[in-house]
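My questions will all concern the structure given below.
Missing here is one protein chain; the remaining ones are kept as they sit in the complex.
Chain naming follows the written order as A and B, and within any one chain the residues start at number 1.
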Amino acid sequence: MSGSIPFSDRIANWLPRLVLAPSLLVVLVVVYLFICWTGWISLSSSMIVPKYDFVGLSQYVRLWSTPRWHTAVFNLVIFSVLFLGITTLLGLLMAILLDQKIRCEGALRAIFLYPMALSFIVTGTAWKWILNPALGVQKVVNDLGWTSFVFDWIARPSFAIYCVVIAAVWQSTGFAMALFLAGLRGIDNSVIKAAQIEGASLPLIYRQIVIPMLRPAFLSVIVLLSYIAIKSFDLILALTNTGPGSATEMPSTFMYSATFRRDQMGVGAASAMMMLMTVVAIIVPYLYSELKETGDGH
Amino acid sequence: MSTLEIDRIRKSYGIHEVLKEVSISIATGDFLVLLGPSGCGKSTLLNMIAGLDSITGGEVRIAGKVVNDLSPKDRDIAMVFQSYALYPTMTVRQNIEFGMKIRGVPPAEREKAVSKAADLLQMTHLLDRKPAQLSGGQRQRVAMGRAIVRQPKLFLFDEPLSNLDAKLRVDMRTEIKRLHARLGTTIVYVTHDQIEAMTLATRVAVMKDGVVQQLDEPQVVYDRPANVYVAKFVGSPSMNIIPGVLEVQGSTVSAVVDVANRQPARISGIPMSLETARKYAGKKVLVGIRPENFSIAAGDHGSTLAVDIDVVEPTGPDTLVVFNCGGVEVTARLPPKQASAGSEAVLSVDTSKVVIFDAISETRID
Partner (left out) sequence: MATKAPSHQRQQLLGRAIIYGGLLFMAAFYLMPLWVMITTSVKHLDEIYAGSFIGLPKQITFEAWQTAWSEACNGTACRGLKPYFINSLLMTIPAVLLSTGIGAINGYVITKWRFPGSNVIFGLLLFGCFLPFQAVILPMAQTLGMLGLAGTIPGLVLVHTVYGIAFTTLFFRNYFISIPDELVKAAQIDGAGFIRIFVSIILPTALPIIVVSCIWQFTQIWNDFLFGASFTAGENAPITVALNNIVNVSMGRKQYNVDMAAAMIAALPTLIVYVVAGRYFVRGLTAGAVKG
C-alpha cells in the first residue's frame, strides 16, 4: 500500500478487525485461557481454594481410583447408549410419520417439541412426580386393577438411571425429530417418485433410499445428542439428585460436588478435563467436517 | 472526458494468479465488454476497476487519473450487479436515493434526479414499491436507475442479464443499448454470453485464465479471431476448426482437408500473405470455417467438398447440417430443406472468410 491513502480510509480498512477484536479476546480468555487454567488446577494440589503448585497427574490418579467416578463413567456410558439410541430411532420414526402429509402436522410438531423449551429442572421435577411409586404411574395402574404392577425404578439403585433416560428422551426426541424432518424435507421428491415408479414399496424406499440420504442429519443428531448427554447435569440433580445413594452419579454431577461440596477442587478440575476431552474428541472432527464442506474458496 | 486505461494490471491471491498483466484502454463513450467463461478473471477485473478488490500490481486510470488507492465512492463510477443488489428493506425510491443521501445531496435535487431517472426507465409507477414486489426485469431497471442518478464517468455492469429469462434478456439488452446511445457514458460490461458481447460492444476483450486473448471491435473478433479459443468462444454454433495441410501454388493459398469416406477436399483462395503461407507450405494447420460460410454448391467451380451428412437439425430460419471432416464434427448452416440425413451433399466454401491457425500455438496466421 502506498502512503497516499488518507488516514480515515486506513482506519476504515482496520475497522472490521477492530470490531471483532473484543469478542475474539473475550472468547480466547473465557474459553481457551480458562480451559488451560482448569488444566493447571487439575495438575495442582488444590483442595478448598486453588493452589498453583505442581503435583503431576496425581489428581487424575486419585480421580480414577475413586469408586464414585467409576459409577459416574459407567452411568454415562449406559445413559449415552440408551439415550442416543432411543432418541435417534424415535425421532426418526416421528419425523417419517410426520412427513406423510399429515393433517395438523404443525400442531403435532409443536407438541413433540415443546419439552425443548423447558428447563431440565422443570422436566426433572415433573418426571420425579410421575415416577413416584406411591402416587404416580404405578398407583394409576394399580388402581386400574393391575395390583401387582410395579414401577418403582426411581427408588431402586440399579434402575434409577433408566428413569433419567426416560425423562431425557422425553425432552430431546423432538429435537432429533426436527433435525430429521429438516433432512427429509431437503430430499428431492423426484428420487422417491422414481423409486415408486420402479415399483418399490414405501418401507423399502425409506430403508434403501431415504434413510441413507439422511446421513448428514444422523451425524448432526448423534453429535448434538452426545453433547447433551455428556453435559447433562440439571436433569439428574432435579430428578434423582444423583441418588438413590450415588446410583445416578454422572461426570457432570461428580465434578460439581467434588468442587463445590467436597472441597476436592483438584479432583473436580481433573474430572472437568476428562469431560472436556471427551467432548473435544466428538465435536472437533464434526465441526471440522461441517466447516470444510461449507468452507468457501478464498 | 471519461477514458479508461488498465495498465498491466495483476491480481493474485497468495500464489494463485487471477490476472496476469492485463492491459486495456478505451476511449470516451466506448462500450467495452469483458467476455469469457466463469473463472477467467473478468469479474475480478471489474471489481478492481470499481475499487471493490485490491490491485496487486499495475495501474487503473479513469479519465487520466490513477484511482488505485481511491475508495469506490471516490472513483466516480456506478455499478449494476448480477443479483441487482437492491437494498431489500428500502423502497425503489429509497434505493435510488441512497447514494445521493450519503453524499449530502439536498432533498429537492434528489427528487428531481429520481424522477428523471424513473422517467428515462419508465418506472415512475414503481417508485414506492419494495424490491420483493418487483419482477426480475423491473429490478434490473431499478438497479440501472440507481446507477444513472450518479451521473458517473464510468458505468460498470457485472453480468446484469444473467438472472433474467431468455425473452426478457433480449428486451433488456436493447434497453441497455438504447441507454448507452442516449447517455453516451463509457461502459464496462462483464458477461459470459457472446451474443451480448456482439450486440452491445464497441470493443470486446475476450479473456481466458487471466489473460486477454483479443481486444477489438466485435465484428473483427468474429471474422478474424486471434486464436482457436476466441474462434470457438464467439459465435454459435462455434467456428469449425478442421485439421488440414497448407499448400501454395503460384499465388494461390489452399488447404487440403480429409473428408470421411471421401476424397480429400481442397479449399483454395485463402486470404493470407504469400510470405507466411510459404513458411507453412506442406505443414499441418488448423482451418477455421464459420458454419454460415458453407453453402450448397451451385456447380463444380470454386472450393467444394462432397460429404455424407450425419445429422440434420432444422432451427426454423435455417438448418444445421453435421458431417465429419478431418476427423472432427463439422457444422454447416444451410437454408432449410436442402439436405437430409444419410444423404450426400456437395458444399462450397466462401474462402474469403476462412481463417488459418498454427497447429501447435493455435494462434491465427495471416
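One rule holds in what follows: a contact is a pair of C-beta atoms (placed from the backbone, for glycine too) under 8 Å apart; a residue touches a chain by one contact, two chains touch by 3 or more.
Nothing here was measured: the structure is a model prediction, and the numbers come from that model.
Student: For the chain left out of this view, which of B:P88, B:G282 or B:G316 touches it?
Tutor: Touches the omitted chain: B:P88.
Student: May I ask you to list the residues on chain B that touch the chain which is not drawn?
Tutor: That gives, for chain B, the contact residues 47, 50-52, 71-73, 77-79, 81-83, 85, 87-90, 98-99, 102-103, 146, 158.
Student: List every residue of chain A that touches the chain not included in the displayed model.
Tutor: With respect to the unshown chain, the touching residues of chain A are 12, 15-17, 19-20, 23-24, 26-28, 30-35, 37-38, 41, 50, 93-94, 97-98, 100, 102, 108-123, 125-130, 135-137, 139-140, 143, 170, 174-175, 178-179, 182, 202, 216-217, 220, 224, 227, 230-231, 233-234, 237-238, 241, 251-252, 255-256, 259-260, 265, 268-269, 271-273, 275-276, 279, 283-284, 287, 290-291, 293-295.
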